[in-house]
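Reading through the structure tokens given below for one structure.
Here the complex is missing a single protein chain, while all its other protein chains stay put.
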Amino acid sequence: MAMLQRQITAAVKVSETRLRQRLRLGERVIEGWIFLAGLLAIVVLLGIIFILFKEGLPIFAYTSPWEFLFGTEWCPVSDPPTFGIAPFFVSTLMITLIATVIAVPVGVACAAYLSEVAPKRVAEAIKPIVEILAGIPSVMMGFIGLALLSPLVQSAFKLNTGLCGLTAAIMLALMSLPIIVSVSEDALHAVPREFKEASYALGATKWETIWHVCIPSALSGIAAAILLGVGRAIGETMTVLMVAGGALAVPVSPTDPMTTMTAAIASGIGNAVRGGLQYQALFAVGLILFALTLTVNISAERVLERQKRKFTR
Amino acid sequence: MTTGVVNSRRISQRTALTFLGLATAITVVPVLFIIIYTIINGGAAISWDFLTQFPSQAGRAGGILPAIIGTFYLMLGTLVFALPLGVMAGIYLTEYARDNWLTRLINLAIVNLAGVPSIVFGLFGLSVFVLAFNFGLSLLAASLTLACQALAMVITSSREAILAVPREYREGSLAIGVTKWQTVRYIVLPQALPGIITGAVLAISRAAGETAPILVVGAAFLLPKLPQSPFDQFMALSYHLYTVSAHVPNMPKETVWGVALVLLVVVLSFDMLAAAIRIKTRRRKQS
Partner (left out) sequence: MSKSSRKWLVPLMLAIALAFSGCNSNLPSADSSTFSGSIKIVGSNTVTPLSSVWAENFMKANPKVSIAVSGPGSGVGIASLIDGITDICQSSRLITTKEIEQAKAKGVNPYEVQVASDALSVIVNLSNPVSELTIEQLSAIYTGKITNWKELGGIDAPIVAMARDTNSGTHVFFKEHVVQMYGLPTADKTLEYGNKVLFLPSTEEGVSQVANNPNAIFYAGLGYVTDKVKTIAVKRTAGDPAVRPSVDSALDGTYSISRPLVYYTNGAPTGVIKAYIDYCLSEEGQKVVLEAGFVPLTKRR
């Protein structure tokens, strides 16, 4: 509190010792920059969308959108090539779903533990460890998946090979965890103390406070964390490429070897003739992937709006 | 009767809290496991030469110095481009933006940016920074590409951190005549600093480990000397790791894990640094 008072006094002093006019102009300029920065995210995103459209749209002159989305044959280097991405689409959905189902409860629970239950020093020691998980390169997660997880999955489920969707989903869950934990933990930490104190005053236990007070009031932050985590899972390329198996059949079970949309792009882009049909098809896959993420995010936002309205009433 | 109710609540509290602790263990144990596994497998390769020599024989001998330096440059470049812009964008979205369609569009854009696969960022970087802006295969192009990828994370966590600063702080400051920007600069930002740092750390850590985006914008496997300017090509630990593990025959296993270990140490030290900063700023906040 003393810190805050000092900050306020300092701020007041600053405003008193400067000419009002100069201050207002400088302020305008800064606000202008900030506005531009705000637009930056749109600019970058528009740039990416533009590239995806520019390079990917032409493929639909060759393959109809229906065949592209629902076709099951992906033969990009054949003569004539066929482009059907149903196997990749199903793969991405399957793996992302499993990864999310694993990562969200574990992540939010871990965040709740760090923010509400763990003693401060323990929490401060654990948080950087979790963040390290975020920094472990995808290639390394791929090795670990190959060396340790896939033999385990292979023997546990009596499969022909451990390179399958399940292995990829587990690795992806591990990779989304740090984002979900960190951002949720910050959100939970920001819940005003008064809320929690009021809850305890009414006789609630710690757990009841966490479940009924902390989590709902931090919900938008937690939701942001989850969306970021899911985004990570959908967009992860390297690890999935190494451990998901890379088969072209439409997967029927998580223990089938499969190829996600990101893996499909990555396994073709190194060799595709620039501007050729395979190149266009790969960008189109990127476009579909993007549309998928967009849909997930828009619907999540809708659900959140409804939730927020319910809570604030 | 009341004791029965209290007991069942106590039991459910205990199970719930145990579950929370378990979740934390599930999150933490793999990290420790991965670190230990990497040390065991890669420790043998680490030596002074390994850390200070240039690679030779397609990476099978010599060291990885240029890759280490290259990764540092990349992290720095990403930080320089993504952090100020990201924080400013976060400030705009929380403090200045009105709740209209433009703002909602920006928010949507940000969340979606996080889901774009890394390889697509690489292609974007190639078309825009390498070719259109004519930076060529370079450190600059790669930093900008990674910064675009990091932007979503930095903006989101800055925004969450700034939103978390209670309204009363701002209102109190404005009430005594401090201008908006000064309120932001001297009151809101310092309070939001730990959250902003969290976002920056996550984003930069990821940048250090990313392979796909830098593949096509300038990462090289062999360079005779360190990059002398931002327009030079560079080596990077992540790309080096990818190539030696996947594409070089007869690569000794410890070398691969050695590179992995060094990358891990780099990321680790960065994390520790940022954690220390965050702890100190959080402690100051409480006072």
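Note that the chains are named A and B in the order they appear, and that numbering of residues resets to 1 at the start of each chain.
Assume a contact is a pair of C-beta atoms (placed from the backbone, for glycine too) under 8 Å apart; a residue touches a chain by one contact, two chains touch by 3 or more.
Note that the coordinates shown come from a computational prediction; the quantities given were computed from them, not determined experimentally.
Enquirer: Out of A:Leu57, A:Val77, A:Leu152 or A:Leu202, point to the residue that touches the absent chain in the complete complex.
Expert: A:Val77
Enquirer: Check the options B:Leu193, B:Leu237 or B:Leu264 and report the residue that touches the missing chain.
Expert: Of these options, the touching residue for the absent chain is B:Leu193.
Enquirer: With the missing chain put back, which residues of chain A would touch it? List them for me.
Expert: 75-79, 87, 146, 151, 160-161, 163, 241-242, 245-249, 257, 259, 263, 266-276, 278
Enquirer: Which chain B residues would touch the chain omitted from the figure, given the whole complex?
Expert: Residues touching the hidden chain, for chain B, are 52-54, 56-59, 62, 65, 69, 72, 76, 130-131, 136-137, 189-190, 193, 215-216, 219-226, 228, 233, 243, 245-251, 273, 277, 280-281.
FYI, only the chains that are shown with their structure count from here on.
Enquirer: So, what's the distance in Å between the C-alpha centres of chain B and chain A?
Expert: Their C-alpha centroids are separated by 14 Å.
Enquirer: Looking at the complex, which residues from chain B come into contact with chain A?
Expert: 9-10, 12-13, 16-17, 19-24, 26-28, 30-32, 34-35, 37-38, 84-86, 88-89, 91-93, 96-97, 105-106, 108-121, 123-124, 127-128, 148, 151-153, 155-157, 160-161, 163-164, 166, 169, 172-173, 176-183, 186-187, 190, 194-195, 198-199, 201-202, 205-206, 208-212, 215, 237-238, 241-242, 245, 260, 263-264, 267-268, 270-272, 274-275, 279, 284-285, 287
Enquirer: Quick check on the complex: what are the chain A residues that touch chain B?
Expert: Touch list, chain A to chain B: 1-4, 7-8, 10-12, 14-15, 23-24, 27, 30-31, 33-35, 37-42, 44-48, 51-52, 55, 105-107, 109-110, 112-114, 117-118, 124, 126-140, 143-144, 148, 174, 177-179, 181-183, 186-187, 189-190, 192, 205-208, 210-211, 221, 224, 227-228, 230-232, 234-238, 261-262, 265-266, 269-270, 283, 286, 289-290, 293-294, 296-298, 301.
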